[in-house]
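Removed from the display is one protein chain of the complex; every other protein chain stays in position.
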Amino acid sequence: MRMFVLSPSKMSMFSVDWLAGLLALLVLAVAPWLFASGYVIGVMTVALCFGIWAASWDFMSGLTGRENFGHSLFIGAGAYTAGFLNVNFAVNPWWSLLAAPVVAAVFSLAVGFPTLRLRGPYFALAMLSGAAVMQNLTIIFSRYTGGQDGLNGLDPIVDSTLGYYYLTLVLLAAITLVLKLIAASPWGIILRAIRGDEASCQAAGINVTFYKIASLTISAACAGLGGALYAHYQLQVGPDLFAVVLSINIIIMVYVGGIGTIYGPVGGAILLNVLTESLRVFSEYRLWMYTLLLVFILFFMPQGLIAPLWWRLRRRLSP
Amino acid sequence: MTALLEVDRLNKRFGGLHAVKDVSFALEPGSITGVLGPNGAGKTTLFNLLTGFLSPDTGAVHFDGHPLTGLKPHRIVNRGLARTFQLARPFLGMTVLENVEVACLAPSVRHAGHPRARAQRWLGEVGLGDKSGWPVDVLPYGDLRRLEIARALATRPKLLLLDEPFAGLGSREVEPLAALIRALHHSEGLTILIIEHKLREFMQLVEQVIAMDFGEIIAIDTPAAIVRHARVVEAYMGKAELTLRHNEPTGAGDGIA
Partner (left out) sequence: MVQILVYGAVISAIYAMLAVGFTLIFGVARILNLAHGSFYALGAYLVYTFTANANLPLWAACLIAVPLVGAFGVAVERILVRPLRRSMLAVLLITLAVALMVEQVLLLIFGSEARNVPSLVDATYHFAGVDISAQRLLALGGGVTILAGLWLFMQHTRLGSAILAVAQDAEAAQYMGIPSDRIYSLVMGLSAAIAAAAGILVAPFQTVIPSMGLLPLVKAFAIVVVGGLGSIPGSIVGALLLGYSETIVAFEVSIEWSQIVSVAAVFATLVIRPSGFFGKRASF
């Protein structure tokens, strides 16, 4: 989809962006006190994990246009790393936050290099099949991975529900900030140029391979970190974390949020998670509504919901 | 004076097609040379071989004394050899300024000063200074050609390869672009190699012409001599005479204002 992605040359409004981001962070920080229910905080924690996954997806796929349909590969890699370390080797769960991104990054190199020359649906499909292969391998080698049942009995990184929420929030904020800063830097310009035309990028003296691999690796590391956070929260990991449906859900959240903006997908993730939980009442119809929402957005809002809303609001705020 | 570019028996086959056949030539620094030939003569393939987008079957290319064969395109650019494409390929979804800014971020020029300011300067040099904030998607074709040149210049090349810079331009747009190329040749001290079809403007721009046909070089000479060269005429127009005789080029340097 050809879209005019927000360019850094609109920097005059930059300070308003920062303010809004800070405000959103504040709202998320006080949210638990407003709802004071362990259940809601739990839902929000999961939503924030999805936020990390959505932001990391957007960083690579949203900027370079190489849509990755196998993001779950990195999530599962991070989650299982956490599981292995904690359950099999009784390692302190804090170490997962360091190990998971590294392992996920290694996975990204393993799939990134072979798929370098692939574009569009071919790249999407290759990444998707990579994740599916991993999912199957996890089930096949059940002796080490626990097969369909996965690994159970992980320790939480932080014991309290509230504490875990804040840990996740801090990491989400940090990741979103870092990714947004990179996107606004020369790196961002180069990544968007790769989306524009790779051959011209080469002709401009840019090492396209480096940036393609690097953006995938950064995306993977963040997703892996989110995976570890999720694993230590749910206290279990299973092959479902490699599933295609997870990758697709994240992509939907990104589209709802506004592809290419990094912060939009975070909003999309939170919105959709909250929505699906609140629609739990309609259990069977929930998937209907989800799909209808997707159809609606595809037809009428190709730029998403959250980011365009923010742009409109910002225009009203600025003179 | 050692040649800036030395091409030594370059060969490239695509299956049964021998696209580039034993091509050898040299370019002196500061020269402006043209490559002439009918469609399918192997001109763009030659460019792709020189710039690393294709690798030769046999033969060697030396630039500034160093071998280029086997290097990836972006490395060749960073050595000082830039090119434009036959079909303009801008970075869609970005502004005109950003399109050039990308090139200012190439490793060889990255630290030469603020990228955005430099990009603005190059846009000014090619006459697009006031359109820097435009989305590149709405730029007319003639301006896209200028943008390509700005992008190539931003990498501060010693040798600039222009692949049919006048293609697709209306008659009114050709002269200003030719004037621009001539001006840049003088002001930046660039060595330039141009592929072109449009004979008149081309012949008035270049000092020397390399004529190609069926992948081979059939003649290397001044524009005036080339148009009289039997094989060149044959390649272009069968055995009829080139009508160019009546518009004899008066040599490069006679500028069009």
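First chain written, first letter: the chains are A and B, and each begins at residue 1.
Operating definition for what follows: a residue touches a chain if its C-beta (ideal position, glycine included) is under 8 Å from a C-beta of that chain, and two chains touch if they have at least 3 such contacts.
As the structure is a computational prediction, the values presented were derived from the model and not from experiment.
Considering the entire complex, the omitted chain makes contact with A. Of the candidate positions A:101, A:130, A:188 or A:258, contact with the hidden chain is made by A:130. By the touch definition given at the top, subunit A reaches the unshown chain through residues 1, 67, 114-115, 117-126, 129-130, 132-133, 136-137, 139-140, 248, 251-252, 255, 284, 287-288, 290-292, 294-295, 298-299, 302.
Throughout what follows, only the chains that are shown with their structure count from here on.
With each centre defined as the average position of its C-alpha atoms, the distance from subunit A to subunit B rounds to 44 Å.
Of all residues in subunit A, those touching subunit B in their complex are 2-5, 7, 9, 186, 189-190, 192-193, 195-197, 199-209. Per the touch definition, subunit B reaches subunit A in the complex via residues 51, 53, 72-75, 77-78, 82-85, 89-95, 97-99, 101-103, 105-109, 115, 133, 135, 137, 151-152, 154-155.
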